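Handing you a structure now.
What you see is the complex with one protein chain gone and the rest in place.
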Amino acid sequence: MLTYAFRSVFVVILGILFSFALFYVLPDPAYRVAGGFADKATVASIRKNLHLDEPIAERFVTLVSDTARGRLKSFYTNRPVIGLAIDKLKVSLAVASWGLVFIFVLGGLLVAGQGMSRRLKRWVEMLSNTAAVVPVFISAILLLFASTKWGLPKDACAGLALAIFPSILLSSNIVLRLEEAKQAPHTLIARAFGLGRFVMFRRMIHELAPSFIILSNALIFFLIAGLAVVEEIFGIPGIGHWFLQSALRLDLPVLFAVSVLLSLGVVALDMFNKIVVWVLDPRQRNAW
Amino acid sequence: MKGVTKWILLAILVLAVVVAFVFYKKQTKTVEPKAKPRIAQAIKTSKEWVLRDSAMSNMTSFDPVKIVDAFSVNVLANVYEGLVNVSPEGRPVPGLAESWEHSPDGKAWTFHLKKGVKFHPVTGCNFKVPEEVTAKDVLYSFKRALSAPGAVTSWIFTDIMEGALEFAKGESKEIKGIEIVDPYTIKIHLKKPYFLVTRLTFNGTWIYPAGIVEACGEDYLSSHEVGTGPYMLEEFVPDDRIVLTGFKAYRQIHEKAPARVVIRIFSDPLAAMESFAAGDLDIVEAGISTLPKARGLAEEGNNLVSVPANYLDYIVMNNKKAPFDDIRVRRALNMVIDREALAHQVLKGFGTPAYGFIPPFSPAFRGIDRIKQQGFGFNPAEAKSLMETYLKDKGKQTLELELVIDSGEVPETIGQFVKAQVENNLPNVHVSLKKITWPAMLQMAFGGDGVFYRMWWNIVTPGDDLYFLFYFPGQDPPHGFNLSFYNSKEFPSKYETAMAGLDANKRYQGVQQLEDMMIRDAVAIPLLHKTFYFLEKKGITCPVNGLLKKPYIYSTSSEN
Partner (left out) sequence: MHGEARTNLADHLRTSMWFVLGLALCLLVFHDPLKVSPETALRPPSFTFPGGTDRLGRDVLARASAGFKASLGVAGTAEIISLGASLIANLLLLLLAKVRLKALLSVPLLALRTVPPFLTGLALAALLGATNWGLIIALAMISFPFEVAVVEEEINASIEMPHIEGARAIGLPFYMILFRHVGTIAAPRIMRYALLDFVGLVAFEALLGFVGMTRPPAPSIGAEIYNAGPYVATYPWLFLVPGLLLAAGLIVFNAGFARLVKGR
C-alpha cells in the first residue's frame, strides 16, 4: 500500500516534468503576446515580465510554488490561473457527466441489443461500426445543428457527442467478454448444476472488471481529447476549450496548471481502477 | 443469458435516470452572468436592455499603454477616452477635449477640456478619484504612455513631441513639449508640423486619474479600469464573456443606449453563428465559413451589415534576400495573380481585390480600377517574360520558392491559390507551401527571418501614416516593423513631406504618391482588402466601422 502511494506521487512528479520539458520545444510566447508590434525591445521587455529568461530549475520551482499558492497568472489575461481552472472544470464536469450517462445508457442498450437475438445483434453491430467511424467533431457539429433546431440543452448534446465512441468501445468489449464467459468451463458447469441466474450474474461481474479498466483508460484519451473539440464547437467555456486555446497561444502557466490537474486526475483514476478490480475480481488481488 | 442481460440493462437504465434527474436540476440554474453593479454609479432606467455581442478573442490587458491587439483596444474604446474620440464612421471627433486649435505653423496645439467629466469609481484600492478630469490627469497619462515599465506606446509621441524622447529615455524629469495653461487647457509643442489629432485617438493617449499607479500599484491598471467612457468594465471571464455596464454620466445623455453589454467569447465562428440562430446573440460577425449561413439568416429579417475594412491581406517578400532582391521577380509575381478571381470566385465576396497598399476605408483610397492601372493588373504574359529574363541573367532553369502560411481556412486557401496561379502562369517557377502556427509566424516575421510569407494587418485607429508602418525603410526587424526589408532611399523623406501637411487633401495626395512608389518598387504582393460582415438581429442596430470599433452607446433597439 505504501509503495503504491509512493509510486503515485512519483508518477505525478514525472508527469509534470514531462509536460514542463515540452515547453522548451514550443515557439517563443513573447512574440505571440506582443502580437503585431513585436520589435526587439518590446519582446525583450515581455520576456522579462514573464520570467522567460530565468534558468530552467528556477522557472520550474517558481511555477510549482506559484501553483501551490494559487498565484500562477496567465500570460494573456494576467488573471490567477488556478481559480479560473476550477471554474472551468466545473463547467466541463457538466458535459463530462452527461457523457458518462450516455456512455452507460448507450453502452447498455448496445449490450442488451446484442444479447437479445442473432439478427438484432448483426444490425446493432453494423450500426455501432458505422457510428464508431464518425469522428467526434462530425457528430458534434451534427448535434450542434440539432440542438439549435430543436432547442436541446447544449451540455447534453455535447456529452452525447463525446459518448458515442467510448460507449461503442465499452459495449464491444463487454459483449466479447460475456460471450467468452458464456463458453467458459466454470459457467457451463454452473449452468449444469442449475445455479440461479442472479448467482451467475454475480459470478460474471469479475469478467467485466477489465472492461472498466479499458473504459477508464479510453476515457482519458477519447473523452478529454474530445472534450476540447466538443467545447469549441458548442461554444461551451470549459477547461478543454480553454486548454486548446491556451496551447495555441502558448499561455504556458495555463498549460502547466492543466498538466498538474491532469496528472493528479490520472493517478486518482488509476487508484480508482485498482479499487474496482480489487472489489470485483478476487483473482487479481495480488496484482499490486 | 437473456436474464443476465436484462438485469444489466435495468440497472443501467435506473442509474441513468437517477443521474439524468440530478443533472437536469443543475441545468436549470441560470446562465446569465451575475453583474455586481457598482451601486453608486450604475443606473436603472425604465427602458433597460442588454445588448448581446460576440467576439472571437480575449482581452489581453486593461492597461491602455500595454494593449496592442485590435480586440482589447476596441472593447476598451467604450470604457476609456482620450482628448480625441472616434466617431461611428471612424473619424476623429472631440472627446475629453471639446475643441482645439493650432498655431499657423502647425507646431503648437491647444486643447480645451470639457468641464465636469467624471471618472469611473475605483474598486479594490483606497484611492480618491478626482471630482473631474483636469489637465494634470492628461499630463500624467501622457507621461505614463512614454515611460511606464512594459509600455508599448511611447512611439506615439517620441517622433513628434518636443522633449518626449528625452523623457522616455529618462534623460529629463518633465516633458518639455507639454504645457499646462490652466486646469482645463493644455498646450502641446511639436518638433515639426503634424496633424496631431489622429495620434490622440490612440489607446496610449487615453486618460486616467493622476496618481493612480502610485496609490494602487503598477499592476492595478492591468486588471482594473478607471476611464471616463460610456461603459464600465464590469467583468471579464477569459474565453467566456465580457460584461460592460452603463456609466451614469453618459447614460443621462444617451437614454436609448443599452444598459449593459454582454460580449460572449467564442473561438469557433460556427458556434457563434449557431448561438445567434438560437436567439442568444444580437450581433455576430460572419467569418468566411459562416458567411453563407449569415446570408440565409439575413433573408429572415435580420440585417447583414458589410463594412469595408482598414485591412490588407498580402504576401511579404524580403527585398534584401534572393530572389526577391530582384525587382523583376517581385513584379512578375505581382502580375501573375488574378485578384478578381480570388475575391469573387474563391472567397465569394469575403473581400475586395487589393492592387495597392491603401485600404478602402481611407479617404485616400482611389478606387480599384484606378489603382489597377498603377502596375499590379493581371498580366501573365509580361510576368512570364520578366521571369524568363531574370532566369536567363542568373543562368538558372527553374526557381524554387517556399511560401509560408499559418493555419486557418483563409490563409490556406490564399496560399494554395497563389501557388496555383504562380505555377500555372510561370512554368519555370515551383512553389512549395509550408504551414506553421501563428505564434511561430510572428516569431519568424518579427524576428527578421521571414523571406516569403503571407501576412495581414488590420489597423484600428484613424491615421494615414499607419499604412506604411510595415514597409518603412530603415526599421528592419527585429528592431522595427519593416517586414519587407524595403530599402528605398527616397521613401523616408517623401513620407516626412506627406505627413507634415495639415491640409487633409495634401496629405492624401502625399500618401497616394507613397503608394505609387511602393507599387513601382513592387515592395510586396497586396491581395485582398477584407470586408467585415456583421449580422444584426432584427430590430437591433449597432454602429461598426472599418476600424472594427463598436461604440455601443449609439446602439438602438426597436423595442425601446
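Each chain carries a letter (A and B) given by its place in the written order, and its residues are counted from 1.
Definition applied: contacts are C-beta pairs under 8 Å (C-beta built on N, C-alpha and C of every residue); 3 or more make two chains touch, one makes a residue touch a chain.
Note that the coordinates shown come from a computational prediction; the quantities given were computed from them, not determined experimentally.
> Which of B:T123, B:S172, B:S407 or B:T497 sits in contact with the chain that's absent?
Counting the whole complex, the residue in contact with the absent chain is B:S407.
> Counting contacts across the full complex, list the positions on subunit B that touch the omitted chain.
Interface with the chain not displayed, on the subunit B side: 269-270, 273, 289-290, 292-293, 296, 338, 341-342, 345-348, 405-407, 409, 412-413, 415-417, 419-421, 424, 432-437, 440.
> Which residue numbers on subunit A touch the omitted chain?
Spelled out for subunit A, the touching residues are 7, 10-12, 14-16, 18-19, 22, 25-27, 126, 129-130, 132-138, 141-142, 145, 165, 168-169, 172-173, 176-177, 180, 184-186, 210, 213-214, 217-218, 220-222, 224-225, 228-229, 233, 243-244, 247-248, 255, 258-259, 262-263, 265-267, 270, 281, 283-284, 287.
Assume only the chains that are shown with their structure count from here on.
> Can you list the subunit A residues touching subunit B in their complex?
Spelled out, the residues of subunit A in touch with subunit B are 26-29, 31-43, 45-46, 49, 74, 76-79, 84, 87-88, 94, 97-98, 100-101, 104-105, 107-109, 111-112, 115-116, 141, 144-145, 147-148, 151, 153, 155-156, 178, 182, 197-198, 200-201, 204, 232-235, 237, 241-242, 244-245, 248-250.
> Spell out the part of subunit B that touches subunit A in their complex, as residue ranges.
Going through subunit B, the ones touching subunit A are 1-9, 12-13, 15-16, 19-20, 23, 26-27, 58-61, 68-69, 149-150, 152, 219, 222-223, 236-241, 264-268, 270-272, 274-275, 277-278, 437-440, 442-443, 446-447, 457, 477-481.
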